[in-house]
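For this depiction, one protein chain was excluded, whereas all remaining protein chains were kept in their positions.
For reference, chains read A and B in written order, and residue numbers begin at 1 within each chain.
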């Protein structure tokens, strides 16, 4: 099963033209519409078939620069110009780590200094200058600032969530407004219709003064249209209240980040988490799951696999005790 | 670069287990510990014999002390004797399993853990005791019985002991092992384990590796064969000191590596290099080599060898702890005479 990393998990269409050429098998897209041109971390292109052929049995050298690569290293680029691709990717990676905001800094001067530092790093990475040192600097930064990175990540997630909710609310509000407005129009039209009819009837059936009858009906009409305008104003007020509750739900969380009581994580634990990634399927000759009694009691294959894989990973890289300790 | 936000590294879960905190040693420390125990043990034997000389009016005390001194066990001999009885644990449980299973007292799936825990208990016991005080023959059954409890396979003592007694009856006609022989030592054993009863074995990680490796092996049935062989190698590893040096997951992987090598497969390249990063593997490779070497280099202790040491032991047992000695009996009698001290002491 082929799994090639999608372009940044976003729905950006991949650039392609009939002239695309795979340097290995020299096939062009105009002959093979489905050809997927992938790119390696060393920015050399290869079509998916060639990648398969070359890397299926394991790691192999890149045909252009001999760097050792694996199949999973290849991905679909978004931009035709690979230098742009590279820069966008690097900037995105860096922004995951260097995600501090203006409010995290005491003065705007500090914030600017931070931004300059980050930009400097980015440029150095783009040039490929001092790459090892840069990498270790970045790693160290990431480790030291773990908490604030996570906090800001959470903030932007919350902001996204808030945006989402707001836009949903907006949509709902707008839809409601539209419906209400339509209803009002209908109402007004109907009441106008009614009024006209009653006016006509009255005129037809009564002896009263024509002027008086008309005046009375005009007043009725005015009243009804005023009513509809009032409804619209009331709706605006409701929406405000709605937005207000959102602020209450999210605003306080965001506020608390700055409060002295500090951020609050219900899942806080004194231990490092142990995460194992499960694959979709394992072959397990264990007869225990055959009858289905386990699943009924909440014991799933997944749970069992996690149990076993955690056991395998746990302590795997632990060092034996040092010679100096006597415990 | 802004510095010092939170550099604390959170501990891993396995680092909090009692096995990791208290039962890990360097090979040198282990050797020193056994040597120190042995030395103290010898001193206590001589003290005990001298004390018994005062109690015993038979007058043979001088010869007994000389005999003992000439037959004192070295730390290596102690270790060999203990290791022989570790092997006996496996023999005993293999023989008894059939009977226990017929009576629905034990399930096949529990056997590996019970066996491994019992062996581990006995090894740990002798890091805080000497064979002069407690011969492994007696301790072995207590460790086994305690292990059945700890591994959630409790049996009443009568059910546990009956097959053993049946065997004894068939052989010699007289029942030697009694309930109290086993139960009477339970406290001594658990004290020596410092009440730390949870032991982690390589079986669970081995099963985990069997699953994890599948993505890197075309032929799963071949992998299964390697896994089965690895389990046998783990059985062997139980008799070594590996459990005191390395983590169960490392031992499991070492067993896999050894088993795979027998089929000319090198899991370093076939699996490890693709699965983990090079930096972590740098730490792991020498450990796996050590484990491989130890497992392959293991030699069983022969019955002959053990019997020879056992014979020496008869002469240098500490009378203070020997229920059959005059000194022991006197001490028990003395205790019975002292006024009862209420339990709220």
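To be clear about the criterion, a contact is a pair of C-beta atoms (placed from the backbone, for glycine too) under 8 Å apart; a residue touches a chain by one contact, two chains touch by 3 or more.
Operating definition for what follows: contacts and distances are computed from a predicted model.
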| item | value |
| --- | --- |
| UniProt protein name of the chain not shown, from "TFIIH complex serine/threonine-protein kinase subunit kin28", "S-adenosyl-L-methionine-dependent methyltransferase", "Glutathione S-transferase" or "Acyl-coenzyme A oxidase" | "TFIIH complex serine/threonine-protein kinase subunit kin28" |
| Contact partner of the left-out chain, one of B:26, B:120 or B:192 | B:192 |
| Sites on chain B contacted by the missing partner chain, in the whole complex | 13, 16-18, 32-33, 36-37, 39-40, 100, 103-107, 109-110, 125, 128-130, 133, 145-146, 149-150, 152-157, 182-183, 186-198, 204, 343-345 |
| Touching residues (missing chain, whole complex) on chain A | 248-249, 252-253, 264, 266-271, 274, 286, 288-289, 291-300, 303-304, 307-308, 310, 326 |
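Methods note: only the chains that are shown with their structure count from here on.
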| item | value |
| --- | --- |
| Centre-of-Cα separation between chain B and chain A, whole angstrom | 54 |
| Sites on chain A touched by chain B in the complex | 58-59, 70, 114, 117, 137, 140-141, 143-148, 269-272, 274, 279, 282-285, 305, 307-323, 325-327 |
| Complex contact set, residues of chain B against chain A | 1-7, 9-16, 20-22, 24-26, 28-29, 204-209, 211-212, 214-215, 220, 224, 245-250, 252-253, 274, 280, 283-284, 287 |
